[in-house]
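Down below is the structure, laid out as structure tokens.
Partial view: only certain chains, each at its native spot in the assembly.
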Amino acid sequence: MLKLDFHPSGRHVLQIPGPSPVPDRLLRAMSYPTIDHRGPEFAMLGLKVLAGIKRIFKTTQPVIIYSSSGTGAWEGALVNTLCPGDRILMYETGHFASLWREMAENLGLRPERIGRDGVEGWRRGVEADLIEQRLRADGGHAIKAVCVVHNETSTGVTSDIASVRRAIDAAGHPALLLVDTISGLASADYRHDAWGADVTVSGSQKGLMLPPGLGFNAVSQKALHAHAAARLPRSYWDWTPILKANETGYWPTTPNTNLLYALSEAIEMIEEEGLDRVFARHARLAEACRAAVRGWGLDIQCADPQVYSPVLTGVMMPEGVDANAVRQRIAETFDLSLGTGLGRMAGRMFRIGHLGDCNDLSLMAALAGCEMGLKLSGVRLAGSGVVAAMDLLARTEVHSLTKVA
Amino acid sequence: MLKLDFHPSGRHVLQIPGPSPVPDRLLRAMSYPTIDHRGPEFAMLGLKVLAGIKRIFKTTQPVIIYSSSGTGAWEGALVNTLCPGDRILMYETGHFASLWREMAENLGLRPERIGRDGVEGWRRGVEADLIEQRLRADGGHAIKAVCVVHNETSTGVTSDIASVRRAIDAAGHPALLLVDTISGLASADYRHDAWGADVTVSGSQKGLMLPPGLGFNAVSQKALHAHAAARLPRSYWDWTPILKANETGYWPTTPNTNLLYALSEAIEMIEEEGLDRVFARHARLAEACRAAVRGWGLDIQCADPQVYSPVLTGVMMPEGVDANAVRQRIAETFDLSLGTGLGRMAGRMFRIGHLGDCNDLSLMAALAGCEMGLKLSGVRLAGSGVVAAMDLLARTEVHSLTKVA
Amino acid sequence: MLKLDFHPSGRHVLQIPGPSPVPDRLLRAMSYPTIDHRGPEFAMLGLKVLAGIKRIFKTTQPVIIYSSSGTGAWEGALVNTLCPGDRILMYETGHFASLWREMAENLGLRPERIGRDGVEGWRRGVEADLIEQRLRADGGHAIKAVCVVHNETSTGVTSDIASVRRAIDAAGHPALLLVDTISGLASADYRHDAWGADVTVSGSQKGLMLPPGLGFNAVSQKALHAHAAARLPRSYWDWTPILKANETGYWPTTPNTNLLYALSEAIEMIEEEGLDRVFARHARLAEACRAAVRGWGLDIQCADPQVYSPVLTGVMMPEGVDANAVRQRIAETFDLSLGTGLGRMAGRMFRIGHLGDCNDLSLMAALAGCEMGLKLSGVRLAGSGVVAAMDLLARTEVHSLTKVA
């Protein structure tokens, strides 16, 4: 009989860029008794999470909650707003942007890749002027949507979404703005309304700290108009019956009650800390992580400091070092999981997640595991990244015990 | 701040036909730490549940596990096997069969309703000769699939799936057989291979005793051939990348790790008891429930004793009694949730679930709540259904403490 | 490897008069992380539970919380207030009163049994006039304490403590009044201050709904004076260092932090419902249970309706029926645990607990299990106790969903 608690003595350290470690408080909330999803108590839960998740997206417009992974929410964004054969512009910031483009093709859309070529394109954020330029060239408004990834999980790059909206507007183009912030939500600042996103896609297992299983679509009025005209076949993902049932706190199909309990609790946790403090905490831990990478004398995957991600940091290996061998050594010796390099970065980097339920000492645990594992793997380091990170954290210390005070 | 544990002193009694009560053992399994879905430990979990779920479906062929509700798995069955505009025959056994037909229309298929008209059609199982007759008339094989519901959750009718397969074969028709056993799996006997189903659809929140959040497609080789030619747009639901990733125990997108833990544990629970004993337990409790309904002098919704469901029992109200008022009275007074009448049965019946983690005394608790609530609602009863159910249970007593012995 | 979750499909029904079923809410509270018992967060917890438990005892005087079973708290009451060789008067209401007397002997006290002889004495409450008479005869005040059991768990008799205080006062006797309400607290009305108890002993695993592991001594000023002069050896149980540490929310030795979390939550649960409503709920369920026993034509162990216990009901077997064989049959067939007959009642009765996290339907489940099991054991019943209990519960229905309203 397989033991489900795979890990040996002491706590396993999960420091991949999602799923992030699920806090015990959310596990406890997930264990509330499953109730009748058609009963009055459920409606109270439903209305609460539907209202709360809007505050996390910084929107006053509807947010759809799907029982699905984040990938499902990508599909929701596309099938609810587009017609077969529609052209859409998809900016390639990394592996996940590529996967979304594949999905668009699978669904019968005609996606057009935009962005710099090669590895370099994966080390920078969205360059909005490229989008503006392309849209200006589309006089006939054949392009129906622009798709960008806010926080690219494969690289550790957080793009400027407001600039994309400005680019679309500057081009006077009616295309919808569809944004993936699956790994950005509740970790990096995100503003669905203020930044003019039409559909924002997210998932539960990152900044929201839940297990995987919920996908989100925040929508705009413009997206709802497009929805009315969209003709891709849709049923499970269809916003209309969901929005109608949501009015009274219900869903048309059986919702994942236990994850909604956890979502309710996660929103409370985030709002107790305060969204701004959550963002500041992520930014500070990310800075400490980068201080460590620099201390080791290694390269950060993101080449533009303006768009460093507060969620994860990609660590480049020196030539000739297999990043996956390093990761495996670290996992086997220190029970620490790191993210692998994806797509064209496979074997060349690993990714350190510092999102969700993280604090100074959980980051230090991860960095110590990395530093020891790098040395054991024979990687020559310029110095102690751990010491560099401690210097930064101590210099920027934060009084942590806010709940007791 | 909303309390998520809504219920007052003493345990809430959830006796709807799904979600069924989640046993503590599964809640504990759900609380194992979320791990890297790309790491070696995950593969062990993945391979284990993928193998185990086949035994529950009684198949040696692949079973797809989706992060979705059961409705999503309906969509998976259709988009993976059919082409836009395909004709399919959908037998109407009740409300859920109707909803599946609506979905087929939404997805651009051309479903044809089959089955008796009116309320009577909802009180009986699938009549396979109607299907055979219709397929014989379809000389050009325009009909691509026959869709039937094994256990109709809205009524409490369990149809004979093997007879449907025989009918298709007797007609010499190549249509696929798509079966919904969302509420039947692991409660009523089901045999994907032996009964010749091509796609069997199920969900996690019924006989498997999990919270909602996982959907299933068991497939046949014939279904996989149809899949290769199917042209409905698909991406999230696409079997191909899932089957490929599943070979090594993984998923192409982020799976719901914590529900897979619970699934692993649920399969262990079911196999410790033994599938046959699980079915016998459900059948016996269902019989006790029907004894109670008869004891009250009320009608069972299912009019054909051959197809009584072991999962739930529909209880018809006498003329002039609003079933929902009775349900509400019961819920408010006895903290007992029952299923409402759906679709054309709204207000005319309520449904007692007796599935999943149920035993003699949990059924008796529910029946006592019903009997008291019916009386308090002014329904005149012929006698004590509770006494009738106790007679049956005592007469057919089962030594329960198998684990200790 | 022994499975710790011993029970088969469906929920085990624990209906012994303690430990009572631990609600999930308390299990969740028990799972909060263990913290430094010398840190500032702990003090907040400590001060909270020390204040809250006073309200449950209805006292403004100190309550000592021990890491021990209730038996340990008995010892605490004796060693803190008495000297070697002291005479104490101990009223025998049943088996637990006898055990307390044995303890007093073990500790070097000279207990004197008081109360009616034989089985009859175990079927009635404390007769305060016997105490008054005895104390009047003790002109030299050799008797240092009077010990009585408020709710005798072995029989289901709840004695009138206020009458005992009146008897002591009427005799003009200075003896301390020591009361055991281990199984009464938070189920039956109890008033430490108003009833003039000097030490009240209780435990965690009954009305407080926790697992076993905490014992309580509520004390009076008079008890504290006796404490100053008491000379039985004491260390672990010594009130003085505990009271001193408690002033700032701590304990002198390592307290059971996780049970204190559960205690904090239990007090919240009880106060959300309201102590009076808790008592009314217990009283009503007890009445329904007795209605069932009468419906079966069996005798209630407690022979005096004035002192029926709201916590448990003793059910006498007819001559020639072995109560333990009946209990075993019920346990094995219906996975229902009932209390055995203790001491001189062994084999002659069983006990149904209806305390703590109980409601109408959990009682009905238990009564149904009893009724079926009695019949299967060949006990001839006058009628259906289950029907009698349902009649009572329906006639006295209570709107249960107070939290939602």
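Order as written gives the chain letters A, B and C; numbering starts at 1 within each chain.
By definition in this document, a contact is a pair of C-beta atoms (placed from the backbone, for glycine too) under 8 Å apart; a residue touches a chain by one contact, two chains touch by 3 or more.
Computed from a predicted structure; not experimentally measured.
With respect to copy number, the whole complex recorded in this structure file holds 4 identical protein chains, 3 of which are shown.
Following the convention adopted for this analysis, only the chains that are shown with their structure count from here on.
Taking only C-alpha atoms, you rotate chain A by 180 degrees to land it on chain C; that is to the nearest 5.
Chain centres here are Cα means. That of chain B falls 45 Å from that of chain C. Put simply, the C-alpha centre of chain A and that of chain C have 53 angstrom between them. A straight line joining the Cα centres of chain A and chain B is 34 Å long. Among all residues of chain A, those that touch two or more other chains are 31-33, 41, 44. Against chain C, the residues of chain B that register as touching in their complex are 3, 5-11, 13, 21, 23-25, 269, 273, 278, 281, 331-336, 357-362, 364-366, 368-369, 371-372, 375-376, 384, 386-387, 390, 393-394, 397-404.
Contact residues on chain C toward chain A in their complex (touch as defined above): 24, 28, 31-33, 40-41, 44, 404. Interface of chain A with chain B (complex): residues 1-2, 4-7, 11-12, 14, 16, 18-19, 21-22, 27, 29-39, 41, 44-45, 48, 67-72, 74-75, 79, 84, 102-103, 106-108, 203, 205, 211-213, 232-236, 238, 253-259, 261, 264-265, 268, 331, 337, 340.
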